[in-house]
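Structure incoming, see below.
The complex appears here without one of its protein chains, the remainder shown in place.
Then we have subunit A:
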Amino acid sequence: MSGDEVPLDEKARRMRDLLSSFYGPDPSMSPNPPSKFAPFDAINSNSFNADHYLNLLIHKSSLEGLLQRHVGMAAEIKNLDTDLQMLVYENYNKFISATDAIKRMNSNIMGMESNMEQLLEKIKTVQSRSDGVNTSLFEKREHIEKLHLTRNLLRKVQVLRFDQLAGQISVIILHLAPFIYDLPARLGKCIKSEAYADAVRFYTGAMPIFKAYGDSSFQDCKRASEEAIAIIIKNLQGKLFSDSESIQARAEAAMLLKQLDFPVDSLKEKLFEKLEQSLGDLQLKDEDISRCLLMSNDPSKLENHPESVAATVHEASVQEFVEAVRAYRVIFPDSDKQLIKLAQELVTKNFETGEQYGKKRIRAADLLAVLRMIWKEVLQMDEVLHESVLSEFSLEAVQITVKHHVASRFSHLLHDISDALAKVYVGQKEGMEEFPLQVALGASKKAVLQGSMDILLDFRQLLDDDLELLVKLRESILKWVQEGFQDFFTELHGRFLLLSGRNNSSSQVHGVAEGTQGDRILASLVLVLAQLSVFIEQTAIQRITEANKPPFIFMLEIAASFAGGGIGLYENGPAFVPGEICRSFRSAGEKLLHHYINLRNQRISVLLRKRFTTPNWVKHKEPREVHMFVDLLLQELEAIEKEVKQVLPQGLLRRHQRNDSNGSTNSSRSNPLREGKLSRTNTQKARSQLLETHLAKLFKQKVEIFTKVECTQESVITTIVKFSLKSLQEFVRHQTFNRSGFQQIQLDIQYLRTPLKEAAENEAAIDFLIDEVSVAAAERCLDPIPLEQPILDKLIQAKLTKSLSQSANLIGQSAWRDCRPKYHRMAASKDTTKNMRLLFLLLVVSQTLCNYALADQVFQANIGNTFGRSSREPKYKIDFHSEDSPFHPDDDQESVIMPDKNGQNYICYLPKVEKTKSEKQVPQHNTSSMIVETQKRIKLKTPDELLEVLKDRCFIRQEGWWSYEFCYQNKLRQLHLEDDKVVQEFILGVYDAEATAAFNQNLSDISTLKDPRSKDASQRYHAHQYTNGTLCDLTNQPRETEVRFVCSEPRAMISSITELSTCKYALTIQCPMLCKHPIDCSLFQEERPVWHTIDCNVLPNDYKATKVEEDKVESKQILMVTGDKEYPSSYQTEE
């Protein structure tokens, strides 16, 4: 068993040995085994001798042994055969694979061969070109190099195992080699001559070879050429980035670089960045625009170049950019997307700039210029990058730009208007301008109209322009503009309401912030807004609509031609609806006007409320003068008038009713009966009075009190006056009066009548309302006995004089002249009116026409007249003279023409009334019949001189709680004494020589007044003014007193003290010395009634001078009054 194992082992080992000896002749392996097998198995050793071995074997072994040996040998041989066979096979296999390898190599070489051939051809062409240069100089060297190369090659090829292949290759290389080796030199040459294209061609041609054999055979050559190529690349890059090179050159460079497998993308990016950079430069800057605009706007530079120099700079750069883009596109054909993006970016940015610009305050023409510029660019770029659809893109951009522009224009306009309106505030606060409201209104009107028209014109320009871009947008622009107008007006409307404080929240804010002063300004602002609304409604919208018409027509055309497409515009109706705007502004105007009136009325109501809620009317003191609230009221009205006159237009119907209402009998419907009631004390009759009034109302025409307010001066003022009177009436109705209170109201109302009628348009209504107030006061009076007419007149005259002098003092001498006419007109017209009424009345009386009419007229004229129980009242009779024996007037007698009911005209001569007169002569003395004979003043003792004896004397009077201490020309005190000690003290006034002088000066010749309050109403007095007493906490003014000296026997004493109005007192002192007044003993005594005759002549019917005559009279009066500061009507009561 072990024997089986051994041979197996042996066999394997032997095979290994054999193989190893065959392949790797390593002798070290062999010595060992022979030493082991030498005895009988040394067959494998070199010293083995077969014969010897055989002989030895035959000798030594038996047959059996030999046989056995033979079998063994045979087996061994067999084994060896097998091994041999195996080895042969293996070798064969190896051979086959080697053959395959060679075959593969061969095919490679073949491919190389074709490449080589190509190369060869190329090289040949190159060669032919460069031959001229090369031949002579380098022929020998070339040859040597060739040989050297060949030898090297051959040497290398020899290294190859297969000569065949090597041979083939060498053939090829033999052709190539000269070029390859030549390459670096050629490249160097190319670099020198900057023939980069050739160099690149060479290099790329050699590339495959370098790739294949660069590591080995062409190593040096490759290195050299690579170095050359690196230079080339560098140069090419430089060329690519240098702007000075031509585009083609650069493109070529880029292409070459690409061929050289240079990372072009990064280059591309770099280049792109550069483009972007130049884009940044290219972007429109504001300066560019302004420069460009300056050029286009400034005609002086037109001669230089119509298309402006600066703009061309920009254009040039655009051109450059376009070129660059074009080049870039050529260089990098696949970069369209990026370029488009870039271009779009540029356009967008430019349009953004344009948009920004459009948002500024510019005219459309400027915008147009900018747009045109941009459009030019776009077109240029579009040429290059047609795919970028730049035009569509820019269309969108333009849309946005124009839209923004439209919006911004309108918002600017709105801003302008607000600014203009803000002037109302500023103007009022500074008080600089004379007519702030007028200015503000004018400015805002202008802002609205001019602004709108400008916008329209501008947009017309925009529309008419043939810029392709805008033509496409025409429709939309139209729509935008109209929308813009619509929005603008809507917004304006909203803002008006906001400004006027109609909105809840804002009005509260206003109220808090602005206070009372703010209210005033607010009111005027409201007025301006109201008028502005009317203006917009009536004028602006119309004009805008008219101006809008051409585009409208255009739009209609469009709509017609694009039957389908154009309709889209009208889907929601036209954007601009003038009718709607008009409506909203009309209502806004009305609302604002009402708001204004309301605001004003509120102020007046506050005034009246204070007046009527403060005093205790049931315990009212007798009226001494017209209450100061009328001044406030008139002031307020005057302020309103001033405001209104600045802002509102004049109505056409100014005073059309005036003449009718002056003497007409039916100017109010209520009075005859109601006033008749005043005189009747019969209670039975009183019961039915109300019914009578109702009846009367039913038959009389109702006077329109609350008529519609129109937007005219007269209407607004009239409305406010009416409202004030109505408010007055309501306040009166809420009180109960004693006789004095009633008289005070009567007085105030009487005073107000003239100025209010002056102010208001509808005299009938004002008359009616004033009468209503009187009636209301009478109704609410416990003892309605009105003031007597003369007293009423006196007080009113005093008031007029006072206000005249006040205004004179206030305004100063120069301004005084301006304001005089107004007051004089007031006084004068009042008097003529009164006179005429009186005359007319008397005419009627004497003709005994109609008793009822008499009553009517009496009340019409003056409430007080009918109650004229005073013996002091002058009496008149009228003598009518026939045409045959006319009355012959004196030269200076005043005449009035009066018609009777039948239309017969009479010229009536007023009687001459004596009165004292100053020496100052009136220029028109001889024609003015108001002033009668001049009576030289006799220089005698004045009342003051008579009173001198009272100097340093004091008088005391006890009245209940209070005692009064009066010291002549010193002061008047109100004291409360307890045990002869003064516990409480008020100074009612300190003698004021100036005020006294002023007072007496104003009164001039009638320095003595009647005391309306004394029991004998005819008593005259001389007055001293005491002012600057203790501060009154009710009126916040110092107390003051008028001290009246009357003639009375037997001794000097305080006869009465009264409070005329809050903290204004009147102290009456009886003085016997005044009775000695030498001018006229009766001056301070009772006056006697006088009868005057009015003579009337019948006039022929064709007498036309009526009007002229009247005017003349009036103007004369004015002149006279200005002459000596006297009121002309005093003739009625003066002697």
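Methods note: contacts are C-beta pairs under 8 Å (C-beta built on N, C-alpha and C of every residue); 3 or more make two chains touch, one makes a residue touch a chain; residues count from 1.
Here is the rule we go by: contacts and distances are computed from a predicted model.
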| item | value |
| --- | --- |
| Undisplayed chain, where the name is taken from the UniProt record, one of "Trafficking protein particle complex subunit BET3", "EIPR1-like beta-propeller domain-containing protein", "7533_t:CDS:1" or "Translation initiation factor eIF-2B subunit epsilon" | "EIPR1-like beta-propeller domain-containing protein" |
| Hidden partner chain, touching residue among A:Lys122, A:Arg495 or A:Arg733 | A:Arg733 |
| Full-complex contact with the absent chain, from A:Arg780, A:Lys794, A:His1022 or A:Arg1039 | A:Arg780 |
| Contacting the left-out chain in the complete assembly, out of A:Asn79, A:Ser605 or A:Thr1093 | A:Ser605 |
| Among A:Leu84, A:Leu147, A:Ala230 or A:Val618, the residue in touch with the chain that has been omitted | A:Val618 |
| Sole residue of A:Phe723, A:Phe999 or A:Tyr1021 that reaches the chain not shown, by the stated touch rule | A:Phe723 |
| Where the missing chain touches subunit A, by residue | 497, 502-505, 508, 591, 598, 601-602, 605, 609, 613, 618, 683, 686-687, 690-691, 693-694, 697-698, 701-702, 704-709, 723, 726-727, 730, 733, 736, 779-782 |
